[in-house]
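The complex appears here without one of its protein chains, the remainder shown in place.
In order of appearance the chains are A, B and C, and numbering begins at 1 in each one.
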Amino acid sequence: MAFATELGRAGAILWKDLTAERRTKANFNSVVAMAGLILLFFGFALGPDAKGLRSAAAGVLWLTVLFSGVLAFNRSYQLELDGNALEQLLLYPGERWTLFAGKLAANLLFVFLVEVVTIPLAGIFYHVAVPALWGQVLGVLFLGTVGFVTLGTVYAAMASRSRAREVLLPLLLFPMLVPVLIAATEATGALLIDDPMGNAGSWIRLLATFDVIFVVASFWVFPAVIEG
Amino acid sequence: MRPANESSSAVALIGVAQRFGHRWAIRGVSLDVSAGEVVAIVGHNGSGKSTLLRIVATALRPTRGSAHVLGLDVTRDAARLRERVALLTHDVALYGDLTAEENLRFAARMLGQRPSRVQLEAVLDQVGLRAVADERARTFSSGMQRRLSIARIFLRTPDVLLLDEPFNSLDADGVALVSDLVRQTRARGATVLLVAHDLQRGAIAADRVVAMAEGRFVEDAAGATAPVLGEPVPESPDVLV
Amino acid sequence: MSSVTMPESRPDRGAAAAAEPIARPKVPWWLVGLAFGTLVSGQVVGFLTSEPDRDMGHLQKIMYVHVPAAWASFIAFFIVFWASVTVLWKRNERADLLNAAAAEAGAVLTGLTLVLGSIWGRPTWGVWWTWDARLTSTAVLFLVFVGFLALRALTDDPERRARWSAAVGILGALNVPIVYMSVKWWRTLHQLQSSPSTVDADYVLGLRWNAFAFAFALAAFVTIRYRTALFALAADRRAEARALAGGSTDAR
Partner (left out) sequence: MPVDGRVTGEWPYVIASYVVTWVVFAAYAFHTWRAWSEAARSADRPEP
């Protein structure tokens, strides 16, 4: 019962963030535009050779997701900082982890929606057909995004309230994402060519391990991060 | 002066000090408020009165001293206190892209309630915003935004009600709304602490007026005219501020 | 008129604390001496006991500073992790000072490890940088330390700074083994040359000696930085006592 009430609070935050975003779409449109730009520019940097583009596609896709997604996290807290809604948020009864659960769910959904647009675009630009193992590719996308968004949600809670927040968030976040970037890129790259060496499995396990560790740790540290 | 008895006092502060970086917003204050009392804290900007309220509301951990509300420690028992204490924050704390109804619905859900549209409209009606229930809070005047933030208080029946500058940008009707709220809260035996730099004449019947300056109390006018305000003689037994 | 309490002074310990002199921090000279002595002697021993390596020749001698620096930075990260957990668990402000001291020393040591690895890599592999698992994960470690210190520098409120850097410290420390594993697998799959990891028995004495020397140096630096911070905290407390000594008022 009590747990259901707490989940209800997380649901309220998710609903509130998505409603606000649905109204303006300002965040979504700019992040998707940024993702498109990054995809295009990597294409220019890599050259028009179709074979080279195809082999670079997995890495480019993940970098695009990371670089464009990171723009969203600070904004998700900007909503709370305008009019000092955060103080009110912290004064509601209930557990603080629900705030994290709500923010995490909202950010996850947001980044998934960005990916829905970005991934087909990457497929077109980089000449990648729908792979035979598309189910596993989706699994990698899910696991990689969960790891990325979990840490992004924690670090943005700090960065958005500090000076120089635009610089601080990537500075804190990106070094932490090295395992996500490597594992997700390797797994995606392998799966796009039907995983001939059977490597994807161990990378997926690494991603899953990363996710479990950091989801648990983030729920633990977040109450200390968000207060005051 | 009487010793702070934590169990019988609604609010008991002893030697509370609050520091922000190198600045001391509160430099050691002690306050004892009985249950059912209405206490007004007045003072200029930066005198520390809002900070004091935020400590009582568990929004800040006091740097020094002890603070108990309803017998509970504001630092240790903060989670339990939040169920029984409500703060009308200085900022309106609204989401501009949500409608009035949605802002209120969000607050209700954060309080663990599942209100129907009709219930929410009834509350909006109380603060005079029913007509604009489906308009975005961003389009509201500051007075309307203030009313909407007051509507959140109407969702609850707190044992301690904290009001930070409740009259800000309110018209005469709005001021009457707040004074009604205070009267009703007092009538059901709950405690009210309110903070204002400019108390509107006759708006609040306070049992006590406390003045703050530079992080300390400078006056404590219990049942008497508060000299700092230069207000006329009150009607017994309350202080009309 | 009933009781109007006017400002009164509270003759509490604050007034006494305001006048009290603060004890100067003691520099642990024995530790500084030990660190310096073992560093110098360790390097002499290293040079005397190590014949040129079959493949690397005299380059092997870089191992006596490179590897201990890496090990010492790992110790620093353990301290950061432990101090961070203590900060969040006990809300202990002294643990935060230790956290800052260890992170700063750790950043210096990881930075040194990177530069030394680069100097070693140039004649060995012909490049200044290689995507070796250890070098790469040390670089990530360095960046985590840098982020930690940047966050501290950009956060003013000491209480908030303590909580935030503890969160970054815990998450960063948890990530170290995962980063190392991921980089190692990544490299193995790419079939590049591996780093010289087997240590010949001739080099063990010099390596151990230098490892202790770097650990002592780390201990000396962290101790002095920590005591400096404690000292600053005591001075701050005195200033606080002065600020509050003007007396508090009661309204009861």
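The criterion applied here is as follows: contacts are C-beta pairs under 8 Å (C-beta built on N, C-alpha and C of every residue); 3 or more make two chains touch, one makes a residue touch a chain.
This structure is a prediction, so every number in the text was calculated from the model and none was measured.
Novice: Mind giving the shown chains that are in contact with the missing chain?
Specialist: C
Novice: One chain isn't shown here. Among C:Val45, C:Val80, C:Ala95 or C:Val108, which residue touches it?
Specialist: C:Val108
Novice: Considering the complete complex, identify which of C:Leu151, C:Ala217 or C:Leu244 is in touch with the unshown chain.
Specialist: In the full complex, the listed residue that touches the missing chain is C:Ala217.
Novice: Using the touch definition from the top, which of C:Ala153, C:Val204 or C:Ala239 touches the missing chain?
Specialist: Of the listed residues, the one touching the omitted chain is C:Ala239.
Novice: In the whole complex, what residues of subunit C lie against the chain that is missing from view?
Specialist: Counting only subunit C, the missing chain is touched by 22, 24-25, 27, 39, 43, 54-59, 61-62, 65-66, 69, 105, 108, 111-112, 115-116, 119-120, 122-124, 126, 217, 221, 224-225, 228-229, 231-232, 234-235, 238-239, 242.
What we mean here is this: only the chains that are shown with their structure count from here on.
Novice: Please classify the inter-chain touch graph. Allowed labels: line, ring, star, complete, other.
Specialist: If you draw each chain as a dot and join those that touch, every dot ends up joined to every other.
Novice: Can you give the whole-Å distance between the Cα centres of subunit A and subunit C?
Specialist: The computed centroid separation for subunit A versus subunit C comes out at 31 Å.
Novice: From the mean C-alpha coordinate of subunit B to that of subunit C, what's the distance rounded to whole Å?
Specialist: 45
Novice: Can you give the whole-Å distance between the Cα centres of subunit A and subunit B?
Specialist: Whole-Å distance between the two chain centres: 39.
Novice: Where in subunit A do residues touch two or more of the other chains?
Specialist: 228
Novice: I need the residues of subunit B touching at least two other chains; which ones are they?
Specialist: 61
Novice: Under the definition above, what is the set of subunit B residues touching subunit C in their complex?
Specialist: Counting only subunit B, the residues touching subunit C are 1-4, 15, 17, 19-21, 24, 27-32, 61, 64, 208, 210, 216-224.
Novice: Can you tell me which positions in subunit C touch subunit A when the two form their complex?
Specialist: Residue list for subunit C touching subunit A: 88, 140, 143-144, 146-147, 150-151, 154-155, 157, 159-160, 163-164, 166-168, 170-172, 174-175, 178-179, 181-183, 185-186, 189.
Novice: In their shared complex, at which residues does subunit B touch subunit A?
Specialist: 54, 57-61, 79, 82-83, 87, 89-98, 102, 106-107, 109-112, 114, 136, 152
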